[in-house]
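One protein chain omitted, others in place.
Let's turn to subunit A:
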Amino acid sequence: MPDEKATQPPLVRLRNLSKHFGEGETRVDALRDVSLDVQAGEVIALLGPSGSGKTTLLNIIGCILDPSSGTMELDGELVLRDGRWVRPNLRRLRLDKIGFIFQFHNLMPFLDATDNVALVLQLAGADSREARLRALELLDYLEVGNRRRSMPAQLSGGEAQRVAIARALANQPRIILADEPTAALDSKRAGIVMDLLRKVAVERDAAIIAVTHDEKIFDRFDKIFNLRDGRLDV
C-alpha cells in the first residue's frame, strides 16, 4: 500500500510558497519558501509558536488568502501558479474539494444537526430530500445520529465537533483543513475526534491537515511539521 500511495500524486502539493505582509521596514515574512506534499490517507499536523505562520499556511491552502509567490496543486488540479490564482471561482473549489473543521465547531446556531450538514450539500446543488438523507448517513457514520434533531446549543462540545466533521465531509472533499480541532475538548473527546479524523482519512482516501497546539494528540498524526519564522521543518 505505501508504495501504491507513493505513485499517486499528492492531494496537496505546495512549492516555494511565500507570503509577506507589508513592505519595506514594516515587511513581515509570514511564510518563506514552504514546500509540502500531503498524500491521500495522511493526517498531518502543523505546529509552531504563535505568529509562526500556521494559520497563514492553512488559509492559503484553503484558498482564502492570496500568497505572495509559489505554486499549489489541490487534488491534482493546479490552482496557484507563481503566486496567482489560476482556478476561477475559489469559493466553489472550497465547496467541492475542501472541508473545514474549526476550533469552536462554527455550526449555524439556527439549524439543527441534520440541517447544518445538509446545508453544505444543498449549497453544492443537492435537493433537499437527498441532502437530508446524506446528512443523516454522515451523522450516523460519526455516531451522532441520535442527535440529528438537536440544535448546536443542545450538543456537548464533542458532539458539536462531530457534527462539524460531518459537515466538513458532506461533499466528500479529499482535503480537510482543521484549525485547532480539539482545542475546546477534553483529552478523552479529543482522542475520539482524532480517531474519527484518522478513520475519515483512511476510509475516504482524504488528506487531513490540522493546526494544533494540543500535545495530547501528537501521537495521532502521521507527520508533524514545525513552522518557525515562516519556514517549515519536518
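Just so it is clear, contacts are C-beta pairs under 8 Å (C-beta built on N, C-alpha and C of every residue); 3 or more make two chains touch, one makes a residue touch a chain; residues count from 1.
Here is the rule we go by: contacts and distances are computed from a predicted model.
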Chain not present in the shown complex, as UniProt names it (candidates "Imidazole glycerol phosphate synthase subunit HisF", "Cytochrome bc1 complex cytochrome b subunit", "ABC transporter permease" or "Cell shape-determining protein MreC"): "ABC transporter permease"
Option touching the unshown chain, where A:Leu65, A:Ile192 or A:Ile224 are the choices: A:Leu65
Which residue of A:Ser35, A:Ser128, A:Asn146 or A:Ser187 touches the chain not shown here: A:Ser128
Those residues of subunit A which, in the complete complex, touch the missing chain: 55, 58-59, 62, 64-65, 91-96, 100, 102-104, 106, 108-111, 115, 118-120, 122-124, 128, 151, 167, 179-180
